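Just one protein chain is left out here, and the rest sit where they should.
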């Protein structure tokens, strides 16, 4: 198994054992900043190397996926989970959006197996982060007059994750492989190590979700484990049909099967105050994230290979 | 001389000159986390590569050493230092336990000289950290009913240093040399640099101990310089008799000659409130630590070589 | 263009767009610490490799430059900017002192073009940081009795930037190229990456100066863009006349054309309270710094090449 | 302390995510300034341990006259009490520089 | 401020190492919550500059009724005053949401 995943386990165990191990918020910010920049820069370099023909239709298709997923999830969770409108909408937004850490683990997983993937995947990562959040807010409040869409749009578009991903893409693309050479030691060589530390922290956070899990009981557990699979399948099928490579198909599956725990929670907390934040966070971070890095990613990779037979 | 040591000097000078140079606590935490993980991971990889036969008897011997040292020190410091029960017990606990930074400098010292050491040393590091603390508490309060042993045991066993060392060992062992390849840039290549920054901070902290040194006067100074040598000798003899290599013998000497300044102070502050914390900390961090990295380590290395003639 | 500069642009854009992207102060401290140490260590290694004959007269010449620049600037800004004594003196001090980040970008710029430079440049960096601050204080308050020169001297001489630069120089010199080998991964290989992150932060800070720029209006803008050129020319001519290589001449120009935003602001805030801090900071950090990294450095390099025809 | 003047110190402890919104509001409500420190804590909505960025609290202090204090507390009660982790407490303080606040 | 109710604000400044123990105790003594900020300082036991993890202070605030305040101060005096760097000060504050505390 990819060693970085053991760091998640270590964090999880330490957290559940109520160890005094903590990662200072400042370090957490540094690690996530490095991850986002690295993913962006790597993608930019790839795009510069092999410019993608006809990427626009693909981008539209991916955007469509981002808008669709929450619309599919909303009714399902309302009924099966007997959740109120706000909670159902928030949950739908979380699972419609994406998790950068899960993506990074997916990249690392493919890397270990020397599976290549299409250079536009980081672009899809950016495209998938936002739409579901907008849909989620609409689902929760409808066209409620009070909504300060301007402020919200600004907050989401210039949120740090988008800025760093897009910025990284642009810089990597402008600099190209040669220009990036001198930046590789920090951004590329340390990638796995940084990811390992980040997963350590993720494990600690996931452990802190355990208590709230008990509150929300069985539904979350089941949902967190079951939901990713059909969502990932949707992504895989889309990736295959828009002509991505097996690796790219797998990563698109990972993206759509992953749930946001940074952008979505922040936006929802502001825009849908009456949604219980710990509910969505526990599902996405406490259940779906571990499920994906242990079971999901290998599964989605199989699926992609299968589709490409 | 190993350049990393100059960073300690730099920190010491800056601190004594009351420079405004500070290392933020968050960075201190990051550096110590990296050191602990690296030591653990390196050890785990070694263990996986060359599984150690009959390590168990060795581990028991080392555990015994950890329990013995404080018992030997306690009466000595009570008499020579005319210290009260709590202070004497706390001092004994500090010197019975170990200093990870001193160990790291020792590893770096051997590395510079291309001296190899047995793969189980990191395991011994873990084993030596705890027993002395337990003995110290017992010496201070006897079987005092009030002692919340459960809580204490938990706090010590799941303290961050143990968690990261043991976690690192396990991950390194599970991943093996090949699995670790992608993590080497962060955890192995940067080791010396991280150690250098950590020593810079240690220098700053040691300088801040200077004032309290004046208070406690001559005894601390003498004790901090004299005590490590017999303790290290004890460790060296044990290492030699349980059949460690010269390098391993030297490192076991370094361990038993070093004094804790993280685990022990924290545990003692809680469990033995009436011990003066600055007394033990000044001795271990302000005197013994510098003594060991400048004089002790080379000395103990000689000693080990001598025993193995 | 050197990719690290794009990171400044990214930070600037994010800041102007009021993104929530922040770099924690602790990380800012880590990055600047690494930059200062790296510059010092690199310089020390170079000095050890090629000991400089007759460096002392050069050092005196550079010191003289440091004392002269503020004396030249003071009357100019008083008249052209119609600034009060304190503000004029503070501005003169900022531009007489130097910017480490600008120097680092210069080093990186020459590196990309494989231009070598004299090993004593980091020494000049240290020498240029302080004199202008002293002159600035004198200009502002004259030989005012109240001035606590002792405290001030201490604060400036043992300020973190000087301590880390000088400390790095000493360690690099003592360790030499071989001794530094094991520290290279952190301090040398990561240099460009660390600089990139630091520039990202600089961009964010520069953006936060924008508002105060509006207040102080046109003068600052013009001064910030115009002043560096003659100052850099002064440095270039001096460098050429004391026999520096083209690369060294370019870097000395960069140094004298750059403006301080760490040492000078701190010292001035304490010693010249009635100077408006945002005025000098906006000019040096919001205007001159970007001007130098985009336009100045290439220009000064041309100039140096031209002088050496 | 002749120049001392009686005012209110309003302290708000709430979720870090609200910082930007609240500071903007405070100015609108007539506060001349505010002071913020990062905090963690525990209350009716459970432990908020600042373990990571968004799980922490901020502690916002505002010195103002009783009218503005009244406005602030009312506004907070109406907009945030129901759905957010938040407490507010008010104390009497003396300040120098009358009229600054 | 009709809904305002007089309560006590108990502020404890002490060694960071005591945080976990004290927060547990506070709940036992009947506090409904607490707010913590990291701090540094100086006092009879010397300078505590937070230069590194364990050398810092924490500043713990508890809003409670006078009885609980009494209990807290008594408990702290008995268990910590003798051996730890610690100060406690109490102020009167008004809060909204009567009965929450």
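Letters A, B, C, D and E mark the chains as written, and numbering starts fresh at 1 in each.
The criterion applied here is as follows: a contact is a pair of C-beta atoms (placed from the backbone, for glycine too) under 8 Å apart; a residue touches a chain by one contact, two chains touch by 3 or more.
All values reported here derive from a predicted model rather than from experimental measurement.
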Contact list for the unshown chain, restricted to visible chains: C, D, E
Residues of subunit C (touch criterion as defined above) contacting the omitted chain: 22, 25, 28-29, 201, 204-205, 208, 212, 262, 265-266, 269-270, 273-274, 278
Residues from subunit E at the interface with the omitted partner, ascending: 13, 37-44, 57, 59, 69-70, 73, 77, 81, 87-91
Residues in subunit D touching the chain absent from view: 1, 3-4, 7, 9, 23, 27, 32-37, 63, 91-97, 100
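By our rule, only the chains that are shown with their structure count from here on.
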Both-way neighbours, i.e. chains that touch subunit D and touch subunit A: none
Same-residue or different-residue interface between subunit A and subunit B, half as cut-off: different
Most widely separated chain from subunit B, with each centre as the mean of CA atoms: D
Comparison of A-C and B-E (more C-beta pairs in contact): A-C
Between subunit A and subunit C, centroid-to-centroid distance (C-alpha), Å: 41
Subunit B and subunit D: spacing of chain centres that average the CA atoms, whole Å: 46
Junction residues of subunit D - those touching two or more other chains: none
Where subunit C touches two or more other chains, by residue: 20, 24-27, 185
All touching chain pairs, where touch follows the definition stated at the start: A-B, A-C, A-D, B-C, B-E, D-E
